[in-house]
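Please read the structure below before turning to the comments.
A single protein chain has been omitted from the complex, and every remaining protein chain is retained in its original position.
Entry: chain A
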């Protein structure tokens, strides 16, 4: 009773607020008092920010838009754009006001009107918007023009046909010569998005040079965008390439780090085939990177650090001299400390190892336990890679043991255990400390490490059996299987080294593990040892105490793991991929068929006809910059320059079409996806026979994991079906429209696919489904 009354109350309270706003908006008194009216509108916006549903005020807000107060107008339009979709009928009423405003004498108002008009997101209204938008493209105020240009993109996403119907691409290309640089920048962004399906805006020589000439007048944002665009440009010869590099060199001094980063990317990209230059280029970009690093802005520093980490995989000694810049400050956020630690590990070399290790050991004290552990691991990694410094590192590690702090001791032991595999000689220094460590360590990982050491070097530790014994006695209460396994092996090893002291202990241990242990691995291993001993003790010794295989390590080991993915990352330099440390396919749901930052390689493979973009006829005759023979070298197999097909092939290997048995999509979702997705393929086939009932046709699809979502009623001359399928592992959908023309017996299939790498596969799949049954097979 009371519960229902409270919910009722709160509901009415919320409704009360909205209706009160409505009342105020409608009250003539308020409307007469401009400042009060404005206050109410501000209130509406602030409630909107909080996420309240205020769509019921739509009508009153439209009225409020008819004002000369620019600020009020802006607020009203912000409101209208937010709620237009929930009030499509009423939205029509705003069009009038907006159109009137788009002819206002003030450029600010005209621009605002255009911006808002295009943000309504109502396809039905586009017909009213086109005219003012086209007028806006030719407006004499650049402010209006730049709003209009962006408006074209907005409408394009709403109704793709709009672009073609109105010759927008030509209009935008014309505006590339606009005297105002912001208009020009917006044009480039717009064209790039509209042409995305064809690989974005193509950069030919004229455009590239034109942009380079005007580059300096652009804002920082514009510059970074244009430089990113130039990644697609392929200079014709080395001279041109150097001219471009020289021209852009001073951009490395731009205060906006986005420009600097874009420039670095371009430098690396353009010279990637000229190996003799690589080092020079990398040295050139080092200074600017260090400048970003010295900035007080932690986020930018982080971005920069992530990129430095990647660059190090190409040239590991690039930052050897600057290692001090990677020393952490007490006030650095944790994420920066961690990154710096990783970089320090990577750049440690013989010349700086002592200082780097000293720095790393300073962080072992860190309040954050994770950080402390990472520092210890890092020292271990350095010791692994630099065998000359291993002794020094192990000495440092041993000092950590003397602090007698559980997690530090435990982590250090794990690291030392790994190091002993490689540097057996260091055992002498390590062993005396073990008995003391055993008292401190509780963590299973540390404990297994110490047990391993005891088993391996038991012969050199006088007390070793007596150190293991308490552990064996406590085996019943031991939780960790890892420790138990290690204990079994260590006791076995020790048994062969010191039989009289260990026999009894080993017997007890094996008995317990065979009879009472519930963990399968432990039980089985104990049984194995038991049988080994029973069959042949000599043979058992050979098995258990066999020589350890040395871990394979070399200095480059750290950096070259997964060269393929690193190479992919280089392609997406200066994007989020570097921050996440993985290629964009892992974190972006690709609704737009291209990846920003991935340069479109237009290079032509000799004799290959499948090259997609033949840009200019001239180019084919001129010698191509890198001799084509280079492609044969192994290093380039994974390089960027292998061209589009290589990438496609790679992708195909990764993405295999595997349809889900139970695709799930609601009609509303389907409709929304259908509207938003570009058409990915369309084909027509003559039908072998017409389906007698729609069900028969649908049945065939659903048997092949393609579900039906809607179909037109039977008995019409044009039958329409909508189908969908879903990729099993992911959320990506395939949408299909099938139209059967009964009179001509033609079947038209239109597909829209979310994951574009699968377009081809899905098409073939569909075809094979239909073949034999409904359509005539291709011969």
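Keep this in mind: contacts are C-beta pairs under 8 Å (C-beta built on N, C-alpha and C of every residue); 3 or more make two chains touch, one makes a residue touch a chain; residues count from 1.
In this text, contacts and distances are computed from a predicted model.
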*One chain isn't displayed here; going by UniProt, is it "AP-2 complex subunit mu", "Queuine tRNA-ribosyltransferase accessory subunit 2", "GPI transamidase subunit PIG-U" or "LSM complex subunit LSM5"?*
"AP-2 complex subunit mu"
_Hidden-chain contact residue, picked from the options A:330, A:538, A:662 or A:689_ = A:330
*asked:* Considering the complete complex, identify which of A:37, A:83 or A:143 is in touch with the unshown chain.
replied: A:143
*Using the touch rule from the top, list residues of chain A that touch the missing partner.*
42, 45-46, 49-51, 68-71, 74-75, 78, 82, 105-108, 112, 115, 121, 141-143, 146-147, 150, 153-154, 157, 179-180, 182, 185-186, 189, 216-217, 219-221, 224-225, 228, 249-251, 253-258, 260-262, 287-288, 290-292, 294-300, 302-304, 324-325, 327, 329-331, 333-335, 355, 358-359, 362, 365-368, 403-406, 572, 574-580, 584, 587-589, 591-592, 595-597
